[in-house]
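In what follows, a single structure is set out as structure tokens and then discussed.
A single protein chain has been removed from this complex, and every other one stays in its place.
Naming follows writing order (A and B), and every chain is counted from residue 1.
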Amino acid sequence: MELLIGQMFAGLSLGSVLLLAALGLSLTFGQMGVINMAHGEFMMAGAYTAFVVQQTISDAGVSLLVSIPAGFLVGGVLGLVLEAVLLRRMYHRPLDTLLVTFGVALILQQAARDIFGAPSVDVRAPGWLQGNIELLGAPIPLTRLFILGLSLLCLAGLVLLLKATPLGRRIRAVVLNRDLAETSGVSTRRSDQLTFFIGSGLAGIAGVAVTLIGSTSPYLGTNYIVDAFLVVVAGGIGQIKGAVIAAFALGVLQSVFEYSTTASIGKVLILIVIVMFLQLRPQGIFSLKTRSLA
Amino acid sequence: MRNLLRGRLGTAAGFTLGAVLLLGVAPAVLPAFSLGLLGKFLCFAIVAVGIGLAWGRGGMLTLGQGVFFGLGAYIMAMHMKLADASLFGGTGVPDFMSLYGSGEVPGWWEPFRSPALTLLAVVLVPGLVALVLGLAIFKRRVKGAYFAILSQALAAAFAVFLIGQQATTGGSNGLNGFRSFFGFDLKDPSNKLMLYMIAAVVLLLALAIARQLMHSRLGELLVAVRDQEERVRFLGYDPATVKTVIYVIAAVLAGIAGALFVPLVGIISPADVGVIPSIAFLIGVAIGGRATLLGPVLGAVGVAAAQSSLASTFPSFWVYFQGLLFVLVIGFMPGGLASLPAAVGRWRRTPASASTPDAAPPSSTRPAAPDLPAPDPEAPDPAAPHPEAPDPEAPDPAAPHPEAPAKATRPEEVSR
Partner (left out) sequence: MTTPTLLPDGEPRAGGLRHGRPKYLEVRDLSVSFDGFLAVDKVNLDVIQGDLRFLIGPNGAGKTTVIDAITGLVPATGSVNHTGTEILGRKVHQIARLGVGRTFQTASVFEDLSVLQNLDIAAGSGRGPLQMLRRRKAVEPAVEEALEIIGLEGAADKKAGILAHGQKQWLEIGMLLVQNSDLLLLDEPIAGMSQDERAETGALLHRIAASRITLVIEHDMDFVREFATSVSVLAAGKVLSEGSVAQVQADPRVQEVYLGTSKTGGH
């Protein structure tokens, strides 16, 4: 029983990282049709931001609290630059954006190797996050609880922004119908940039979060990007509700599979489950219904 | 008739030239080491032919070709390991198994003791996997980005799976240290030459098959499916069938290439089949011209050659360069080098609009149908290459704006 709860919680915690990573992907995919392979490297940038911040502020607690907004900024600015320099001319070629951003991902990875070195670095967790609490007899690491809370907080903030502010209404209008929004006077340029900033910033926060549970290496992004994409596909492109369900389902499934088989067979099983799920719902858990042929 | 002859003769001449270069000139000129490298590049070129069909012609962005490449490679590697163990070890158990595992050959290795079954499996296993996946994915109309992401996840899962099974697949070390290939000593230079020749012949065959497919009715239908998948249904075709057929062909080509890669290079490991190598297969195809026949081959060989000469001396620079290639080629020259002549021609005619070649719908400026030149009386066969098509090897009824058509229909929509 304790093992099961521990495993479930490990799954939820993995799911919360996946959620943070997938939210931004899902947003940019849904709004602009951009498949951003460099999103994982934005996570990596967030993680290295936490590392750099801790080099300057030695107090682990303060540096974590500074790192979260700093990671958001670093990720967001990287996203803005990528959008402005490359992606905005490619909105009608979604599949090609995947390959272009893969190139960017390669460059960012190598840059990280050249700047920080290939071996991984560690960020210290603050004292108040060390140790466990007991939940129904199972030890739950505080760091994982913190990540879960952080990701739910980001989710709440994002939903609030989209539903309750004029800015968010504009973004949603562009997601639903780009041409109509544009002719209705919504500046699609501005809302594209904003979406990219926020989505990439969330990846930065995800990067800061994972420094609490593992070490940081130039390959950090590669480890998460494929799973994050699977979350987007299973949840339905551009669907926040879907991404939430899919992220936690995937996280829990993965840790259950890994627990009952091995890590490698678990990966294969996850993929089979997703392909079978898409047999039932080819558009993911939620999808936009339109009359168009495409 | 002249056009027809020129087309046929041109093709024959092209193939002859290719055969002379690959089978005659290269072995005569290149030292043994370089020839071995070229053989490896040719394996990548075979994979590229399949990707050109599936991605360039069919619009299926397959990011998981490493899986099929790996299946072919590992099947061949298992056979060679078993054969070596019987020939040299006497025990019949591959060396690494006694090192990491129980020292017993697992049951699923046993079929690959047979050379015939191995050769069959090299073709059938990747083909069947692609068939099952293709049907599961395309029949449910999972396409575009969804397909790309799933194929990428497949590559990731495959690599993780291989790494996890240290005792039976060699884990991250992969399989290596081969000594013989179907009884031939791999150290013998003449056997190395034979391996290279096999790779060259397979590549030429792959090109011949791809050319026939591109020019066949299936090839025309494939382009139609790529550009307007839903429309094709209303003409009574199931696009899933078309896509699955091409996907399977691409997978089989990748599998065969993998099987040739192992004896030529001497190692196969998860690092050759995962997410990054799978995507890396695409860059050569994109540089050469994804929708053309020869473009992918030349691009793949070119990139592989650049990598082998640069990556060892300037590893960091090579990664930046590879990343830049993806950014520049896909972002700014989606038709690849094959689109350069046309782009230059366009630029010469209308320098002002060169940066936005598809900005003005050509329909408004073209003369109406009656003004078109009458068909050449000497070429009454409309299937013959169009007089304007410059090169029978790159006829692209379909080339350079792979995803543009969706946009091209816009002007009408708006004007209504």
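Just so it is clear, contacts are C-beta pairs under 8 Å (C-beta built on N, C-alpha and C of every residue); 3 or more make two chains touch, one makes a residue touch a chain.
Computed from a predicted structure; not experimentally measured.
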{"item": "Touching residue (missing chain; options B:L23, B:L213, B:A306 or B:M333)", "value": "B:L213"}
{"item": "Touching the absent chain when the full complex is considered, from B:L30, B:A224, B:L324 or B:L337", "value": "B:A224"}
{"item": "Residues of chain B (touch criterion as defined above) contacting the omitted chain", "value": "212-213, 215-218, 220-221, 223-224, 227-228, 231-238, 362-364, 366, 368-372, 374-375, 381-383, 386, 397-399, 401, 405, 408-409, 412-413, 415-416"}
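Quick note on the criterion: only the chains that are shown with their structure count from here on.
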{"item": "Distance from chain B to chain A - Cα centre to Cα centre, in angstrom", "value": "32"}
{"item": "Touching residues (chain side chain A, partner chain B) in the complex", "value": "29, 33, 35, 86, 89-90, 92-96, 98-100, 102-107, 109-110, 113-114, 222, 226, 229-230, 232-233, 237, 262-265, 267-268, 270-271, 274-275, 278-279, 282, 293-294"}
{"item": "Chain A-touching residues of chain B, taken from the complex the two chains share", "value": "59, 61, 63, 133, 136-137, 140-142, 144-146, 148-150, 152-154, 156-158, 160-165, 230-231, 275-276, 279, 282-283, 286, 316, 319-320, 322-327, 330-331, 334, 402-404, 406-407"}
